[in-house]
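Excerpt of the complex: some chains, original placement.
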């Protein structure tokens, strides 16, 4: 079953904290992480964001760890390429597979470690946002950023129908599984094609019904915005500032540290 | 498969934003014009966006072993044109990042470029060219959707190799490696997406 | 006072199937009206005609004795006043939160932000949904979604609320709650129209019933009248309401008073001739202490 982080964000106690504050913290983490020149700062950010998500945001630890492993596949696959092909410097490791030389040098190894740590840190920041700030809160923020209204409206409608169609997709998949539709690769491909086609037809029909529903409620090109008041407290600002100073200090003092 | 949060260093992630934003702006401009002209298009765009998201969240077991997924953007480009599809893809990519931890925020620009711009453009170009030369419509749709999907992954591999050129062979060298991981494995899935899109197209024609 | 009236209405779908044929109805203010018929008998199409979503091929629809016009301004007016609640709430709830969804209609009617806020809060309170206002719709149960869909229509303060199969997929408790809500709303003078294939529901709930079959209205009247004609019901492929059927069986066997048709079990039992007050004609040969065979 597909787990949507949004469902957990809706029940997180941090949902009711100021959205801008959370966004600033996340933006700070993302930018510092991606700009760092040593793996130390990203790891600090990853750790602090994880602690905040699990302990303050009350995200189930088991789920958090499970979700965290998902991006690691991509990170390591990419890192392996960097490890062997990127940069120059002293040779650390080399071997041949089927006649192809694989040579890792110090610059490549350092870059691979850096990239993995940045991805790790970035993902933890993203998780903090995703697990504590449901999309319905972010719509209010998007509105304030003066993005074009049609863009936000479209996002809101898409948001709603994602859940409707996910339900449909899951039900169809259940029905197919029960009739042994995913017993091997061949039947999986066949079943999946039918699932997608049916889902498309259902979406298309839903689009027509949606127009009918909007129209019969006098749609005049306006959607209502969610506008919750989430006041920010002084103590929160102070804590966040201290955190920023701490991370920047770590950033400054560890900027030249490398793995090899 | 999109580029994960934090994977692209400066100045690459900023660069992709700089390239993607004007396209998105143009897409929103087109979107506003379309909706003004024909209001019933907005609900259709909404369900199309939701469809693309759900499609991408259905991971296929045991096809390639990687977590590749269909992109749905070829079909979007054929139905709504590439500019509006770019807007839809942006929203979908944002939701993928926040709901599924798939992709990222700093890498959003790069991912929009690959999935929201290159993919639809390639699909649309093939579709238009094919229709102009009066080829079999289903064959054209198949090719358009297949290459729209595949082009997305080739673009992703290119973006990665630009950011991390190989010592031997430079950008081309690392492109070979990244493409080996991200683009070659996508071939069967791209073909499948083409086949399914053709099937869907057949339905639409019947309706 | 007639709010909605149709005259010789006819509607044919683009593919040529007739969905509504020769329909004349009159909806009076403050009434509870039920359209009863099988699936596909034309009820839903009629509803879409009544709020101007579909335009009839022949005949006309009168709103407050004026024919509906189909320019966008008149349509807004009629849609504001004739609200439709569709059968499947997922087709109708499209905003990210309950609050936003209920506020959709009022916002599009051009209310100010404060007015919208007040209307939405009152409606949510009234529908017992206040605690759910910041939730997204997919976190709600079927019964709650149904109420949100109704709230979205009620928030526009329409004169008539039309509900397509309002009890479908609700369990008995959910159904009772919803009926209570509709009755309460009706007490405030609102006109309520429902469609259903459940004759028992129509019989117990409605003031006036239209029986539909094959795109036409084949019978109408008070529930007792419209739902006791077994020929018309047979044509509509429906059966008599349970209580009415039992009552008729009792009448045939002389076991029931000629009471007004019973609407619930106590009333049904009350129609039985009370044995302890029965007068028996004693035959001449009866002796004192004998048992009498009636």
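Every chain is named by a letter (A, B and C) in the order it is written, and numbering of its residues begins at 1.
Rule of thumb we're sticking to: a residue touches a chain if its C-beta (ideal position, glycine included) is under 8 Å from a C-beta of that chain, and two chains touch if they have at least 3 such contacts.
What you see is a predicted model, and the numbers here were worked out from it, not measured in a lab.
Look past the single copies shown: the full structure has A x1, B x1, C x2.
The criterion applied here is as follows: only the chains that are shown with their structure count from here on.
Under the contact definition, chain A and chain C share no contacting chain.
By the count of C-beta pairs in contact, the leading chain pair is A-B. Seen from the Cα centre of chain A, the chain whose own Cα centre is farthest off is C. Distance from the chain B centre to the chain C centre is 48 Å, each centre being the mean of its Cα atoms. Centre-to-centre, using mean CA coordinates, chain A is 18 Å away from chain B.
Within chain B, contacts with two or more other chains are made by residues 46. Contact with two or more other chains is made by residues 6, 135, 157, 159-161, 164, 206, 210, 214, 219, 221 of chain A.
Only residues 48, 51, 53, 76, 79-80, 83-84, 86, 90-97, 99-100, 103-105, 107-110, 116, 134-139, 152-153, 156 of chain C touch chain A when the two sit together in their complex.
Across the complex, chain B is touched by residues 2, 4-6, 26, 30-31, 33-35, 42, 67, 70-71, 73-75, 77-78, 81-82, 84-88, 105, 107-108, 111, 115, 118-123, 125-127, 129-130, 135, 138, 148, 150-151, 153-155, 157-162, 164-166, 169, 173, 182, 185, 188-189, 192-193, 195-197, 199-201, 203-204, 206-208, 210-211, 214, 219, 221 of chain A. Per the touch definition, chain B reaches chain A in the complex via residues 1, 3-10, 13, 28, 31-32, 35, 39-40, 42-51, 53-55, 57-58, 60-63, 66-67, 70, 87-88, 91-92, 94-95, 97-102, 104-106, 160, 164-168, 173-174, 177-178, 181-182, 192, 195-196, 199-200, 203-204, 207.
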